[in-house]
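Not every chain of the complex is shown here; the ones you see sit where they belong.
Which chain is which? They are A, B and C, in the order written, and residues in each are numbered from 1.
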Amino acid sequence: MPHVLGQNQYGKAETRVVRIYKDTDRHEVKDLNVSVALSGDLSDVHLTGSNANCLPTDTMKNTCYAYAKEYGIDAAEAYGIRLARHFVDDNEPIHRARVRIEEYFWDRIKTPDSRARFIGSDEIGHSFVRRGGEVRTTEITYDGERVQVVSGLKDLVVMNSTNSEFWGYIKDEYTTLREDYDRVLATQVTARWAFGYQGREGEREPNWERSYAQVRKHLLEAFAETYSYSLQQTLFAMGNRVLDNRPEVDEVRLSLPNKHHFLVDFDGFAVDGLKNDREVYFAADRPYGLIEGTVLREGATAVIPVD
Amino acid sequence: MPHVLGQNQYGKAETRVVRIYKDTDRHEVKDLNVSVALSGDLSDVHLTGSNANCLPTDTMKNTCYAYAKEYGIDAAEAYGIRLARHFVDDNEPIHRARVRIEEYFWDRIKTPDSRARFIGSDEIGHSFVRRGGEVRTTEITYDGERVQVVSGLKDLVVMNSTNSEFWGYIKDEYTTLREDYDRVLATQVTARWAFGYQGREGEREPNWERSYAQVRKHLLEAFAETYSYSLQQTLFAMGNRVLDNRPEVDEVRLSLPNKHHFLVDFDGFAVDGLKNDREVYFAADRPYGLIEGTVLREGATAVIPVD
Amino acid sequence: MPHVLGQNQYGKAETRVVRIYKDTDRHEVKDLNVSVALSGDLSDVHLTGSNANCLPTDTMKNTCYAYAKEYGIDAAEAYGIRLARHFVDDNEPIHRARVRIEEYFWDRIKTPDSRARFIGSDEIGHSFVRRGGEVRTTEITYDGERVQVVSGLKDLVVMNSTNSEFWGYIKDEYTTLREDYDRVLATQVTARWAFGYQGREGEREPNWERSYAQVRKHLLEAFAETYSYSLQQTLFAMGNRVLDNRPEVDEVRLSLPNKHHFLVDFDGFAVDGLKNDREVYFAADRPYGLIEGTVLREGATAVIPVD
């Protein structure tokens, strides 16, 4: 007995596209990891084994590479929008495309030699070191009418070595935690933010590169400047700060694991005068607190999915 | 200017609970990884820094351990339901709890010595080897009225060395894939399935352990027995088979990465008669196809979130 | 000023070779991850940029695939020996080859349908599920004269829920650990064992498949049957047991992380009568004890490298 086919999608995940611009001796690198998911009129593929409506995932991969050359990669967002539009507009059975991209950053290597070659700079033109730190992300969805862009970052690890307290919470029969008036607050930021941009005819695209740099800056500044009574409070301050400063963004969602730094207890040690003045910490792996939340511009509708 | 606080939740993630039953010399082990997320009346925590409505994540962790002793762990689902009910029913500001659990399986080690100790068995009573293979999962949500249970598994890697074809698909200007009439089909199954059970007064709980074993069996059998023209077709057959056989399940969602096994091309080798008769494959990592879909019982409402 | 070139080697790492035997309807799978490292007369490659003595790593990869067809893969050890001999014997500048292989196990999927097809069995002939659990390893080195084979396993996780104590140790000013007369002992076994076999003309190869199965069995049995006062004691018992039972093995080296299971302390909980009778444990990630050691047959020379 056949049951009902519900939501379904398919695509090519994790196509690693590296685009190098060599127009001058000062090369440029875009390093992306692209995942495509398409949905549409795909019942037959599931039910009868006919692939007549199926664009192979191998072709999606090829298209990612071809577009990197045909249209270039100015910004991951612009590139992803172009891909999403192509999959839907040029394939009749496909009604919706979602393109997710991770971007890895490369910095130039500086050398004395390079100084000679690029006046006013000590960078060498074709040598790069991967930055590490956070990964930039974006997710574009296109349904044949509207584009929705949700950009973000992940793996941005931050720490305040003071200016964090935690007390005044519910106590029940299982509570053993002691109130803390000066703790380390550390987290690994995963952030996503939704743009108001919809890709309508004549609508102007945000400056994706500048927007990213600014959102990142405001997240860091808000984390650093907030005197915190809970990680939730810090989360709200971070989202709020972005909305205050970036009109192109309507919604911010943050996922903040509380990377606990536990004060090491020296009480049992037989060493005269050994005392931990909030200086020595054990950085724990698991379990960890996990704080998640959305901050929205007044009147905006939340579009970023909740886990 | 404060913006609007949207959906938010918080909790303790990845509490590693190991419960050992030692009532007889034949010990039993339950090995869980528990993640709790709560939501409710938490605006103040975000906006004013008051933690009056905040049950600390440390207390959630303690509760996970205490319940493993107070109520035991018959099945991850039953244990998770009890935890979810407690967090909502016993904390007025908390309106919704989600408990996610991973379970790791242990098999008994068999030895000649153990044969002597357990008549009819060659298992030793206190020695175990971790099974590997798939991880069992469950997710319980409780909103003060209804329980929703979505169980599943992940990391179940399967392969058919024949009985898979792929042809008749869309061709466009970027297509280079060749049609294939005998390919290897391999995937790493992530499956989730929703129970009709709602935890109403007097409603009988499914037999969680038996249900899991049977769903797993039907997934494997359907994968093995389906002559496949696409991974989508195999996906639908797997979901369908579970619904056919397990009345307690209303919905199945599968995420099936296509773990490509590419036939190695021997054409360029200067070896007389060397020919690859579909015997030697390169198992690729990235990119990979990713096929996702839901199969529903007629009339059921989909509750398993879509990525 | 050029300095001195010391030890050097190069090769292709992590070639994923899947060999399927389809001679009957009951297919067989060998699933390997092969890493080759060669050394020899390679100074010019480093110093002058001449690649005249350099066999490309791409060719090593191709050879791994070709040999899977030309000679098949009876056992990872036999296949690796053949590869190692080829690289040295057939390339004059290459004086030493090391071939490391990981092997992943697949079990057959059993179905009612398969029962009909394979009399006396309920296994289906072309459908497999990856076993999980341990990975089998081997490392072959060949210097033009002798073969040295070191096989092993990794990721074999085992646990004794009792029969382990730890007390009577050194106490100093930093000691806070309490003596324990009944603890859980768990570890993730990495084992390597060296064969006496040297690949001389006319020397008979061990039965690699049987040897592996038996060594694994003895490691498990010794772990389970040893009443332990330290993980070191268990380590020695495991190595000793293998040497007692497998004459083809001369040396065993074990690396045993102590996967700590800490008894959860219920003392601070305000619950009457709640007591942890060694039933509820926290499975910790880091830090962990790490116990490493070699057990040798009398008169044998240790060949397994120490980390």
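Everything below uses one rule, namely that contacts are C-beta pairs under 8 Å (C-beta built on N, C-alpha and C of every residue); 3 or more make two chains touch, one makes a residue touch a chain.
All values reported here derive from a predicted model rather than from experimental measurement.
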| item | value |
| --- | --- |
| Subunit count for the whole complex, all chains sharing one sequence, 3 displayed | 4 |
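Everything that follows uses one rule, which is that only the chains that are shown with their structure count from here on.
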| item | value |
| --- | --- |
| Euclidean distance of C-alpha centroids - chain A vs chain C, Å | 38 |
| Whole-Å gap between the CA centroids of chain B and chain C | 28 |
| Distance between the centres, which are taken as Cα means, of chain B and chain A, whole angstrom | 25 |
| Residues of chain B whose C-beta touches two or more other chains | 16, 62, 66 |
| Touching residues (chain side chain A, partner chain B) in the complex | 1-16, 35, 37, 42, 45-59, 61-63, 66, 90-91, 93, 166-170, 172, 174-177, 228-233, 235-236, 239-240, 243-244, 251, 253, 257-258, 286-298, 300, 302, 305-306 |
| In the complex, chain A residues that touch chain C | 173-174, 176, 268-271, 285-286 |
| Footprint of chain B on chain C - complex, ascending | 15-22, 27, 29, 31, 62, 65-66, 68-70, 106, 109, 111-114, 124, 126-134, 155-163, 184, 220-221, 223-225, 261, 264, 266, 269, 271, 274, 276-285 |
